[in-house]
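The complex appears here minus one protein chain, its other protein chains still in place.
The block that comes next holds subunit A.
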């Protein structure tokens, strides 16, 4: 065994809490305390392993340091594929780092050390959920999950394929959770906490498998960490700090029955960390001796607060080696090299030690095949661990299921192919310079850059984007690709170093001659190039400057403080700017609001007397909205209706006056025009033309209504002036000044005698055989003129209008005869005639709508959205998920809940609006969401409702259809969605079979 303490691995004397060797063995990470922050450093492994590399100055030791953690870093762990590094710290955050391969070495700007970051690792994901310091993080086998534990007593399981999704929060510990380890088979995760317990959790359902307390009951005192470890064969779990007969031990827990009969004894103080060697060993075959079949064994390193390290082989009763006084303070973390022969240990004292064993000492490591054979012997075929491999080894029991699985894989493959090229393995900064060299751009940057003035006269520069960052690409494809190979470091693709032409000469000349950064080849070249007059010149200047600075020592000192202190100017100006901004934004906001309300009221009027849009929509009486939706330029729309809108503006004031404490609700009524025409959206375009006061016969005024379609036309005369005329594919309805309503067929035959309305008309809509009137008295009626029945009778809008100062901004009638009323406060209601209630179907301010994130449940067709009354009221570009991304910090379960609630709202609203197509649309999204998020109970309930009773019984109240859709047909559509998740394979089979059975009947 060789022992080395590489002194250059340090955090400037600050404690190192964690160390982890990269799976490819070329580098390792340390985590701990930085100057005023947490610190993660990535080091080159080669100088540790080989003395000649350590001495060779051209081989970098430090590869990258990241001080982004705000507080001490307690744990750093590489993902098994080596692509990611996870770090957890006292700042309650887990950060996931990924290598960005672009310009190779770059110095940290302004850093004194001039040490280059040879590799660029950047934080691609910040996982926020813990409310206390994160003590340990652990990647599951195959990197399906990332677990983190915290002093907030919880363990969070993150979906490593879809950060920052939380799979589960494991609650149960009553003390600070200080260590985590995954079962190598992937069936369990174990945690150890200050609450004198070690808990084992199942990954199948994330419930607790066992709670071991006995060996820990005596544990007093606290250790900073309790890093436990699972043996590579999965048979043993070894705890950190445990007690046996008042002596500190590392408890061995057998997988079989979770028995606690053995322990590692000998340390004088609490065990802080246990780490199994990743290899399984067998006895070294000595030359000459007969090969005897020997039992394979494992190797385990134990570190303690007593500052000593012991290494054990499970085949020996005594430790292989014990090293005392290796450190000045407690051991904090241990990591093995993947070949199982090297070991790095870090300590609170800020140093690390490397132990190098030989195969003679440890034995012959089993190769992967042999290791797999052992796993298979113990666990049978299902040593599968990951979701993927777990699924692939799950026997697909149903041919239909197989089909859907294959389809799913087929869909994924194109993506996979993209990410699998070797160039794509390391994330890149996409160059966006269009072939122009950076130097060229820099020469003209000042001239070229876009500078504008803001409204308050401030300069605003649009920065030139010289490279786009790929942030957080957690596609499975990337995850599955092979780890970065040692040779593929970024230094091969150096792009021009950023340094100014004018300043380079100076800075190089002024740099002390013992500058350590002579490693970068292009830098030295630059230096050589500049070694001419420029350098001489600048040296002269340097001496000049030094002279003057010496004579001005006092002010220099005074100036020094200015570098770190914020000057008065900064906050002062900032505040001023702040106020300006506030003013600015509010003044921008206000007109916007005004604009909205006014346009709302325009819509309202438009929808009434003048809804003359030349547009064919499926939704009669809602032409205006239709138009907005289709993104028609509004300008010409306005110009045509200019006269109208002026009047409307006056009108908008009315409602606010009307909504007085007297609570007499009144809706604005349209005014009478001399003549107007309107387009009725039917199969073919039909026009309604109205001419008031057309002829005066002995003092009586008549009004003419003219209807034309495809050359066929009719006209009729009415005695009173017509205020509103509208039509549908079946009927034409006109309202007159004298509060009468007349209804005609599309052939001009009067269907019913004039209906006398109780109040002047505010809005009139037709759809199919239905007529909806909204009266100025804020009451609503809907009739079916074919059946001659009232669906809604003088229903007051009071319930929805009272208590708000909102006004009716829009109203329409669906083809199923459901009246829908939107208010200016963004809420939309429909009246359900069977319940006789107003139901809220849309609310623009609803935070659920804004926070729900179901985008991943949308298929490409779905993304186009559904057509129907619900979409109409909620707006085509449903803002759903708008805030979702901003909410990435929201706990996942919260967002999950919001999305679920939102989707269920949508479903019930579609049902209420009798909108079959939308119901189907949302049902499928809902099902997909349930499948993705694993809501089995709800999914089962949904399926059960869609399937109905298999055997007919008179008592069942099950309706076979919903909104005219056959429920079992819907189920047939939902089942493939369920079939995409093998987890629900049983559910799928169950309903698939029953459906098949019913079909045969």
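Assume a residue touches a chain if its C-beta (ideal position, glycine included) is under 8 Å from a C-beta of that chain, and two chains touch if they have at least 3 such contacts; residues count from 1.
In this section, contacts and distances are computed from a predicted model.
*Asks:* Choose one: "Cytosolic iron-sulfur assembly component 2B", "AP-2 complex subunit alpha", "WD repeat-containing protein 75-like" or "Anti-silencing function 1Bb histone chaperone". The correct choice is the protein name in UniProt for the chain not shown.
*Replies:* "Anti-silencing function 1Bb histone chaperone"
*Asks:* Touching the hidden chain in the complete assembly: which of A:37, A:315, A:716 or A:908 does that?
*Replies:* Answering carefully, the residue with contact to the hidden chain is A:37.
*Asks:* Return the single residue from A:126, A:685 or A:916 that touches the missing chain.
*Replies:* Reading the full complex, the residue touching the unseen chain is A:126.
*Asks:* Hey, which of A:445, A:752, A:790 or A:997 is the one touching the hidden chain?
*Replies:* Counting the whole complex, the residue in contact with the absent chain is A:445.
*Asks:* Per the definition of touch given earlier, which of A:220, A:257, A:463 or A:711 contacts the omitted chain?
*Replies:* Spelled out, the listed residue whose C-beta touches the missing chain is A:463.
*Asks:* For review purposes, identify every residue of subunit A that touches the missing chain, sorted by number.
*Replies:* 34-37, 67-70, 93, 95, 106, 109-112, 122-123, 126, 429, 432, 442, 445-446, 449, 451, 454, 458-469, 471, 498-500, 502-503, 506-508, 510-511, 541, 544-545, 548-549, 552, 554-556, 558-559, 561-571, 573-575, 577-578, 581-582, 585-586, 883, 886-887, 889-890
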